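Let's turn to chain A:
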Amino acid sequence: MGEQLLDIQDLKVRFKTDDGYVSTVNGVTFHMEEGETLAIVGESGSGKSVTSLALMGILPPNGEVYDGNMTFEDKNLREISKKEYRKLRGNEMSMIFQEPMTALNPVFTIGFQLRESLMLHFNLSKDEAQKKGIEMLDLVGIPDSEKTMSRFPHQLSGGMRQRVMIAMALSCNPKLLIADEPTTALDVTIQSQILKLMRDLKIDSNTSILIITHDLGVVAEVADRVVVMYAGEVVEEAPVYELFENPKHPYTKGLMSSMPKVHEVVDDLYSIEGTVPNPSKMPAGCKFHPRCPLADEECTLVHPDLEYINESHAKRCIKV
Partner candidate 1 sequence: SGGESESEGSGDPEENSDSKRLVIANGTDIVSFDIHDHNNTSTEAVHVNMFNYLVRNDAEEGFVSDLAENWENIDENTWTFTLEEGVTFHNGEELTAEDVKYTLERVANDDTLLEYGSYQQIEEVEILNDYEFNIHTHESEPALLNRLSRLGSGILPKDYIESEGWDVFLEEPVGSGPYKLKEWRKDDQLVLEPFEDYFGEEPKWEEVVFRTIPEDSTRVSEVLTGGADIAVNIPPTDIERIEQEDGVSIVTSPSQRVMLFALRTQGDYPTADPKVREAIDLAIDKEAIVDSLLEGYGTPTRTRVTPGNVGANEDLYDTQVYDPEKAKELLAEAGYENGVNITLSAPNGRYLKDKESVELMQAMLEEVGITAELEMLEWSAFSTRYSDKDFEDVFFIAYGNSMFDASLALQRLTKEQAAGETDYDNPETEQLLQDAMSNMDPEERVEQYQKAQEIIAEDRPQIYLYQIDSIYGVNDRVDFTPKLSEMLYVDEITLK
Partner candidate 2 sequence: MAEINIENNRVEEEIILEVQNLKKHFEISKGFINKEVSTVRAVDGVDFEVFKGETLGIVGESGCGKSTTGQLVLGLLEPTEGKIYFQDNEISALNQKELRAARRNLQVIFQDPYSSLNPRMTVEDIIGEPLVVHKLASGKELRKKVLRLMNLVGLQEHQMKRYPHEFSGGQRQRIGIARALALEPKVIVCDEAVSALDVSIQAQILNLLKKLQRQLDLTYIFIAHGLPAVRHISNRIGVMYLGRMVELADRNAIFEKPLHPYTYALLDSVPIPDPKLRKESQVIEGEIPNPSNPPSGCHFHPRCPFANDVCKNEVPEYREIFDGHYVACHYPLTDHETQVISTEKEKS
């Protein structure tokens, strides 16, 4: 793997709500290298999307990063100007979203939306952008790319739209591609098409990919390294083989064993009891302790730090 591309240290994000500030990301730390695929897994609401939005600098108006550092290449993302940030977005780093149905603007053609960022970041003329757009569509395997340029999003199927999103995200050769649950809304056969596409792209263009998902299958399929999040924190980080072989954190373990396996039948699945805590009522101490089989008194008092058990494997638990 290559140079360090991204470094996130102790990122904290909060939202201003009617009840005051609610902190939903509470110290997320990870880094990425060039050409690497990093997966973030975790349950719904654990702060995966918010982390990625914070990284892109497009948090909703009521959200703000209030602590921590984000360094992209050599730029401190918390200090650069809005304009500089805008130049990064869609250019150096770009993003695709979970819902291909809603992530495209329904009133503009695919072509318009594809051309937009090309014309913006590369100062291309409309014709040049059009050409480049068609190229991109070919690249992501859309048949009839020329015609597709003049279609509207609703005229395409979900898988097609997701390809368009990918084409759009890749059109400016970004160094970092963030994919927030890119396949969750898709059928399995289509999902495997898209995952294959992403794998191929990585090989072809050496783009770093940050993939966010809650499906461990997807993680196993594409990731080099994995970050596991729970309740706004990173609870474990490890290379993919190591994580699946030797999960440390009880949550990771629970997650692994509560997934029904295709090729294995058990009578009862393991299940993590309870539910994810509400961000405005986080438990004290270790946030996982109410659901943790190993938890004892200490866990309710001490909030564990993320500690490295070897150079690439970290966990946030005092019991293992």
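Please note the rule applied: contacts are C-beta pairs under 8 Å (C-beta built on N, C-alpha and C of every residue); 3 or more make two chains touch, one makes a residue touch a chain; residues count from 1.
Selection rule, in plain terms: all candidates are chains of the complex that A comes from, given by their letters.
Bear in mind that the values here come from a model prediction, so they are computed numbers and not experimental data.
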Candidate number, among 1 or 2, whose chain touches chain A in this complex: 2
So in the complex, the part of chain A that touches candidate 2 is made up of which residues? 43-44, 157, 159-160, 187-193, 195-196, 214-221, 223, 240-241, 244, 254-256, 258-273, 275-276
